[in-house]
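Below are the structure tokens for one structure; questions will follow.
Complex shown without one protein chain; remaining protein chains in place.
Chain lettering (A and B) follows the sequence in which the chains are written, and residue indices restart at 1 in each chain.
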Amino acid sequence: MKRALGTCYYPEHWPRELWAKDAQRMVKAGLTWVRIGEFAWKRVEPRPEMFDWEWLDEAIDVLGRAGLSVVLGTPTATPPRWMLDRHPDMLAVDAEGRQRGFGSRRHYCFSHDGYLDECRRIVTLFADRYGRSPHVAAWQTDNEYGCHDTVISYSSAASKAFRRWLRERYGTIESLNYAWGNVFWSMEYDSFDQIDLPILTVTEPNPAHSLAFRRFSSEQVARFNRAQVEIIRARSDAPISHNYMGRETAFDHFEVGRDLDIVTWDSYPLGFLEDRAGVTVATQRRYSRQGDPDFQAFHHDLYRSAGRGRWWVMEQQPGPVNWAPHNPAPLPGMVRLWTWEAFAHGAEAVCYFRWRQLPFAQEQLHSGLQRADLVDAPAMAEAEQVARELADAPDVAEAQAPVALIFDYDASWAWEIQPHGAELSYFDLVLDHYRALRRAGLSVDILPPTGDFDGYRMILAPGLMHMSDELKARLMACGAEVLIGPRAAARNEDFAILRPLPPAISGLDVLVSRVESLRPELTRSVSGGGSIWGYSEDLEGAAEVVLATTEGAPVAMRTGSVTYMGGWGDEELLDRLVSDLAERVGQGTRRLPEGVRVRETGTERFWFNHTDQPVNTEAGPIPPAGVLREPLG
Amino acid sequence: MKRALGTCYYPEHWPRELWAKDAQRMVKAGLTWVRIGEFAWKRVEPRPEMFDWEWLDEAIDVLGRAGLSVVLGTPTATPPRWMLDRHPDMLAVDAEGRQRGFGSRRHYCFSHDGYLDECRRIVTLFADRYGRSPHVAAWQTDNEYGCHDTVISYSSAASKAFRRWLRERYGTIESLNYAWGNVFWSMEYDSFDQIDLPILTVTEPNPAHSLAFRRFSSEQVARFNRAQVEIIRARSDAPISHNYMGRETAFDHFEVGRDLDIVTWDSYPLGFLEDRAGVTVATQRRYSRQGDPDFQAFHHDLYRSAGRGRWWVMEQQPGPVNWAPHNPAPLPGMVRLWTWEAFAHGAEAVCYFRWRQLPFAQEQLHSGLQRADLVDAPAMAEAEQVARELADAPDVAEAQAPVALIFDYDASWAWEIQPHGAELSYFDLVLDHYRALRRAGLSVDILPPTGDFDGYRMILAPGLMHMSDELKARLMACGAEVLIGPRAAARNEDFAILRPLPPAISGLDVLVSRVESLRPELTRSVSGGGSIWGYSEDLEGAAEVVLATTEGAPVAMRTGSVTYMGGWGDEELLDRLVSDLAERVGQGTRRLPEGVRVRETGTERFWFNHTDQPVNTEAGPIPPAGVLREPLG
Partner (left out) sequence: MKRALGTCYYPEHWPRELWAKDAQRMVKAGLTWVRIGEFAWKRVEPRPEMFDWEWLDEAIDVLGRAGLSVVLGTPTATPPRWMLDRHPDMLAVDAEGRQRGFGSRRHYCFSHDGYLDECRRIVTLFADRYGRSPHVAAWQTDNEYGCHDTVISYSSAASKAFRRWLRERYGTIESLNYAWGNVFWSMEYDSFDQIDLPILTVTEPNPAHSLAFRRFSSEQVARFNRAQVEIIRARSDAPISHNYMGRETAFDHFEVGRDLDIVTWDSYPLGFLEDRAGVTVATQRRYSRQGDPDFQAFHHDLYRSAGRGRWWVMEQQPGPVNWAPHNPAPLPGMVRLWTWEAFAHGAEAVCYFRWRQLPFAQEQLHSGLQRADLVDAPAMAEAEQVARELADAPDVAEAQAPVALIFDYDASWAWEIQPHGAELSYFDLVLDHYRALRRAGLSVDILPPTGDFDGYRMILAPGLMHMSDELKARLMACGAEVLIGPRAAARNEDFAILRPLPPAISGLDVLVSRVESLRPELTRSVSGGGSIWGYSEDLEGAAEVVLATTEGAPVAMRTGSVTYMGGWGDEELLDRLVSDLAERVGQGTRRLPEGVRVRETGTERFWFNHTDQPVNTEAGPIPPAGVLREPLG
């Protein structure tokens, strides 16, 4: 498939006389997509039910006539101030019990039905007006669900909706009490109306209570998004997308993705390195101007899966951002590298955010392809270079990866609720496995637990705290080399420990008899190299011991092609495990220089040098921030 | 006296058919005590004033008929959800002014009279029903007063009760204003009704105001407990206990203890090392699987005193817990060591918490003597070993220690209100002295300031910010070598500085002319070795200078047998002081290997190796986690 470039543009921010000039410059740069509209509610509906469509009509027309395809965003992430007069209780309430205020964005509670109706109303108007526009070639619902910690709200709207949700899920209060083990501390309820949100309890709430609330909160996002999708789909043939954020785990992106045609995400490598990649300060220093070598790729693969193959980068960092603890400029070449990396992972489009740096308001220090004075910023040349390269080069052909890695939002919530050790997070556990696969030069597909396992040689599924019987059976039967654990199937659906003890997988004689968490520096050495840190399990059973501590305690056990890993492996141990599994299936691996990463498509092998030094690879030398395309046989 | 073992059991958590089997297993393991009931309010009173006693009758009967003695807990730590409908304002309010929510435990304000009446009602019913039961051999009131920071509440119930309390204590508002020095910042009140709780003030409240509130809050706990004790005592001959926590200083455990027959406490050595022992990270690493070598012993000695000799460990950690930042498994042998250590310090019983790991709710990762799948956990064998050893070995005979160490909850509040230096805490100061005594191989009794000093050779009373005239006189006259300071008698009863300046002790010509706090690394070297750190005083007076800085400033001064210490000594200096005092009274000391501790009873010397390496001692080699009983001539 042909790949494309684009940008995010806000006609309402700029004088009307600039629009045509901007559109021409975009086209000249080789961009074909332009996203607009997602924060413009107030300009379209200045007063309740009084509209001004004229400017948006013209903006779409000007852009479209210049040859650009428009992604039109619904403006529901930024309800105008007058909305609060109609729905004073629509604001979210935070974990301290404080109602959030107006004056930025995302100031709504997903459970507020009154606001949801307003969104249905405005989206209907957008879709009615532009659903058949020749220029509107795609839609975006809202903007960055979950950004700024906005999924979870403790409002009274959420409280009421949660009670309804519980009643539907559990039927009777007795079954809820039983499922949650509320007998524990006399926490049994007499009716659903007694159940509060899990906030400000004296010590931690029942983890079953917390998990239910996390699931509910995630479903509220899906419900909110679905309401928009249904309206647009009835009125337009253009594909519908939403732009996810990085390391946003408060809602299930697979579930929301099922309602979308295209999943997009907003990729800010330097900002993420500073505020969420979860790396050491040493790594933050080394990659300060390049970003983490795996963090973006992980999201590319994750969201490709959430989009069932169709995905974009909707916002690509083009220079310093405004919101991280430190905001350096990228190393020259990195904007090009990030763009090609997205294509190598199958992106259909990469859009730079934003077209032009804005001289006012919250993001005034967020760079763009142009500076605030209308001059091209350094990223423009790199975007233009990619546009030329796209024109000259063969299309990127996606191919199934040899390895599948499972990511489960439900498991992430469970680990967040009960990490057991202060440093432990499911996201980091999965990312550690992803890093090990990438260090071995392997391409990876990321799947939900419900994913199709056909055709994979290796399947890694670390940390799945709950596993359905069906999932267990599918993993046992899939034929791939499978790695599960630690904490595999450690809880039932309602956060209770199973009896027989976990993982309780038929055909795998392994039992976790005890779990412990360790101070980070108190590792358990493994015979042959590497260590367990942080989380460690005592294993019993008749399965073969394939890894053991230097004192002889089992660390990993295996029956047939399924390996259970009883702890959190460090880099060396995960590298050993990946090599071992790959060898068992005859999958070749390579040892890559630090900071070099490889991604194979159907026809090419892409090499990326994330370091600021030239490197030599088997495919040849690569300059700093360099990209090398190696045709495959 | 014969020592005994027991466990904590929750029949309401398990199918009825398991009860008899569990009881038999307990008996077979050598346990004789079983605590039940303390979280079962909802199961006993499912709806307000509607009762279901049948299951509890049977549980007690099953356990008792198996040969076990029951400790019956009153269920007041976990009021059911329906209680909030009757008393919506019974919830505590935290220091941020937020009302806490339902969904965990201890969700009540000690000052709420409506809830106290409910407690009186349910305790009366418990005592009426089981007060003469042949199986109920002891009682426990509530559970872990103060746990999760629950002593202090800023509710309106507390506010009203505090005003009443102040009126009773001060009589007139004029005397309160005078005592507190409210003239300082125009803080003088016109009536008691104007006095708010010391919360959310612009800068710190008057320390006299804070101290009064701390005393009031402590007394509310005593009042709450006393109400239960009086009801039970009128209806049962069985001894009444309450289970204290570690490093819980928000209420006066001596005062509450005076109403109890037996003081118990909940000993979690590995959890406490992680979250409250106040040690360095290096110590946390070294003792990660063993716990701090002195922290448990300190509480044994403290609570033995609070129980006037009668004390138990009601909850003994048997494996990993669920609540600390890191939750490792104990080194094999430590469960036995902890149990014997308690007996060496005079415990009548040690009960393991819990019988069986629970598969649901908040404490699902708290290990027990059995795993959640009904199989014995590693601790079971160690408990059984102790049971056998108890049967074979002579009884433990308590004896007065040669050294008394004073602990004063009122002083702890005063230091918390006014630490003067960011790192300084009274609890740590006393614990530092305790550690020095233990390093010298000395057994210690811990006394309240009102304790009986007869028979002690050495009395250490560091940090007593307020000392009554009577206490001063008793210390001067007791004949023991006495160590006081720093901050001895630094304030009067109402947190004012005395004139003449402290310590103002007749017969001891020492005056603290100035106090300062120091950055931790800015120590003052003392001639002959050791240093002062953190807190330092300028001393004047005609008393003999027994320690001085290398520049010649007095650090410790002495008249007769009373030594005033004008600073916080480091390990070396405290060791010097202890040796010096011991030598003056002819008390032998020993230099123990690191991590080895000794405790003498009337007939034996117990040696404990808290390290994970074998050690050689004068009494012979001791393996890691080993216990050695040396008969005394």
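The criterion applied here is as follows: a contact is a pair of C-beta atoms (placed from the backbone, for glycine too) under 8 Å apart; a residue touches a chain by one contact, two chains touch by 3 or more.
For clarity, every value in this text was computed on a predicted model and none was experimentally measured.
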*With the full complex in mind, choose from B:A20, B:I497 or B:A542 the residue touching the hidden chain.*
B:I497
*Of the residues A:R371, A:R524, A:R584 or A:R629, which one touches the chain left out of the display?*
A:R371
*Please pick, from B:T32, B:T141, B:S155 or B:N182, the residue that touches the omitted chain in the full complex.*
B:N182
_If I consider the whole complex, including the chain that's not displayed, which of A:P320, A:G333, A:G485 or A:P554 touches that chain?_
A:P320
*Thinking of the whole complex, not just what is shown, which of A:S156, A:Q194, A:Q284 or A:T617 touches the missing chain?*
A:Q284
*What residue numbers in subunit A mark contact with the hidden partner chain?*
12-13, 39-43, 46-47, 75, 78-82, 92, 94, 96, 98-107, 147-148, 150, 284-285, 288, 319-320, 322, 325-329, 357-365, 367, 371-375, 377-378
*Absent-chain interface as seen on subunit B, which is shown*: 96-97, 180-190, 194, 196, 198-209, 418, 420-422, 494-501, 513-519, 521-522, 538
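Basically, only the chains that are shown with their structure count from here on.
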*Centroid distance [mean C-alpha coordinates] between subunit B and subunit A, Å*: 47
